[in-house]
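First, the structure itself, so that you have it in front of you.
The full complex has more chains than appear here; those shown keep their coordinates.
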Amino acid sequence: MSKTNPGNFFEDFHVGQVIRHATPRTVTSSDATLYTALYGSRFAVQSSDDFAHSLGYDRAPLDDLLVFHIVFGKTVPDISLNAVANLGYAGGRFLAPVYPGDTLSAVSEIIGKKENSNGTTGVVYVRSTGYTADGTEVLDYVRWVMVNKRDAASPAPDPVVPELPAALDPLVLGNAAPLLDLENWDNDLAGSPFRFDHYAKGEKIDHVDGMTVEEAEHQIATRLYQNTAKVHFNQHTEGKGRFGKRLIYGGHVISIARALSFNGLGNLFHITGINGGKHVAPLFAGDTVYAWSEVLATADLEGRTDVGALRLRLVATKNRPCADFPMKSADGKYEDGVLLDFDYWALMPK
Amino acid sequence: MSKTNPGNFFEDFHVGQVIRHATPRTVTSSDATLYTALYGSRFAVQSSDDFAHSLGYDRAPLDDLLVFHIVFGKTVPDISLNAVANLGYAGGRFLAPVYPGDTLSAVSEIIGKKENSNGTTGVVYVRSTGYTADGTEVLDYVRWVMVNKRDAASPAPDPVVPELPAALDPLVLGNAAPLLDLENWDNDLAGSPFRFDHYAKGEKIDHVDGMTVEEAEHQIATRLYQNTAKVHFNQHTEGKGRFGKRLIYGGHVISIARALSFNGLGNLFHITGINGGKHVAPLFAGDTVYAWSEVLATADLEGRTDVGALRLRLVATKNRPCADFPMKSADGKYEDGVLLDFDYWALMPK
């Protein structure tokens, strides 16, 4: 029996199966610092213990996407080592703040499985949960991936396709943010004069700035998440592959776009839910990422007058500024240069 | 009204104006570690809690230039987003040690303003102050920048040009260093047998080593400082610009040169003041930085027998070793390859 991890194939998954992932990791302020250095994020709540504490947090929580990437990374060796494609996300909920000193672990449950008509691949639906050492759930989300079959001749299982929400109900979100002492929210320190009521459904914001990505940067980030997907790291094999180069982890694009979105959404301090996300095109080192946002909806949170929720579409492009809000063309296809179409809920003070 | 920050133009500044900057940031030992990894700095006081504590510090303070860069970075979105050039520094004073756990914020006051004769730009003089959460001032400095006018037709303001010191009086410096328990200063651990009395005015030191800079390195550093100046990050636009490539943050050059200067100035443990600095030429990724120093003056500090102050000119070059101390040619212009001419006071044990 081989000592190395061959990854799981389509046949290896069964609905109801629970997989406890390696490696637990204690996150520290150093993860926050390195995250800042990799993306240039400037949200005050995640940057300053004092700012966060004055609002009601214990101290500065880790960036929500950093938590997402660390949890996601743990699932890779068990879920997507033999994946052909990461097809989508749904129902991502941030359930509790994560602070320096917390140890993050992850567990996944297989919630659906359906063979493709070609008989060589199938789609596996997985709900993954990140939790801390005392069992507190900090994040859960569903993703579905196309996975190779080990043996094309193995029989197709009965298809099980879970019902997934197109969007989360904002009322069930927000538990990862304490009730804020709004008197201490300082727009100057936060970097934006615009609060919840300044934003309206349909509004589009070009985030203006662009960020060029280097191989060393995305590799350092992806290893920080202990994400072992081979395509991000091995030029020797990728050089002979479809693109001739290493593929950048899709989560890296989300984090760059989120950091760029500070310019226009500076007070949007906390992601509460991920409705869905599509990696439209691959990103490579040397490309420059731009981003724009559209307000898809606004919502009040039950029992909370301190914050409101914005539902946003965050679109990232490569080598294409976003003054014209590039998205889909008349034929329904994404325009050239669009990298990411990400749909999420986030909180802003009122 | 646009949600994104358009930056301030010449007309937007007025003398006496006070600007509180985003984003406060809690610095930690992780900033110190990343700084070490980015520059290879080896000064013992900033590297070892035990060494620093034995001398009278609470623990290892953050590197002075790291503090400078973090404070400087905060001023960029408000002061220099529309800057044509960073013209100079003066009167920089390090006022208190910064320790891991401190939260740094910055505020600026506009102290002067003068339109240029071309009518399209002007010079703005700014005093910026960095402080911790309890209000302790840790750094202040003046810089002046050339900023675009929004409208060339707007009338020129009455010129106000502040009087700035050509050099700081060393007697007013030094408060950021405790009285040192010199018995615990161990030359072997510090890495140099040379103390204050070994250096004399006029002495020149070639720091010998060279350091090649990579895009990923300066981008990671500049984002660590949350400095958003566009020219450092966007190859898509810079590729079509004057140089065809990203410009490296001038402060990155200062930090490389300071780290190289350990070889020759190993006991120069603390920068107390910045008299002035000029970025003579741009640095690009792939270039190799060298440095040399000249002792411009030596001084005793009133009431202190533990340390003396050296006033140094720190010169950095690119792709040019410094055995011949490259500086200005006969016509008064800087020689080819000179990047930086930096004038500062720093302390060395006696």
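Read from first to last, the chains carry the letters A and B; within each, the first residue is number 1.
One rule holds for everything that comes next: contacts are C-beta pairs under 8 Å (C-beta built on N, C-alpha and C of every residue); 3 or more make two chains touch, one makes a residue touch a chain.
Nothing here was measured: the structure is a model prediction, and the numbers come from that model.
Whole-complex copy count for this homo-oligomer, where the file places 2 chains?
3
By our rule, only the chains that are shown with their structure count from here on.
Between chain A and chain B, how many degrees of rotation does a Cα superposition need? Round to steps of 5.
Best-fit rotation on C-alpha atoms: 120 degrees.
For chain A versus chain B, what separation do you get between their C-alpha means, in angstrom?
Going by mean C-alpha positions, chain A sits 36 Å from chain B.
Spell out the part of chain B that touches chain A in their complex, as residue ranges.
3-5, 20-26, 28-31, 33-34, 77, 101, 103, 105, 133, 214-217, 219-224, 226, 228, 230, 233-237, 246
Under the definition above, what is the set of chain A residues touching chain B in their complex?
Contact set of chain A toward chain B: 28-30, 32-34, 36-40, 42-44, 47-51, 59-60, 186, 188-192, 194, 198-199, 205-212, 214-217, 220, 263-266, 286, 288, 290, 319, 321.
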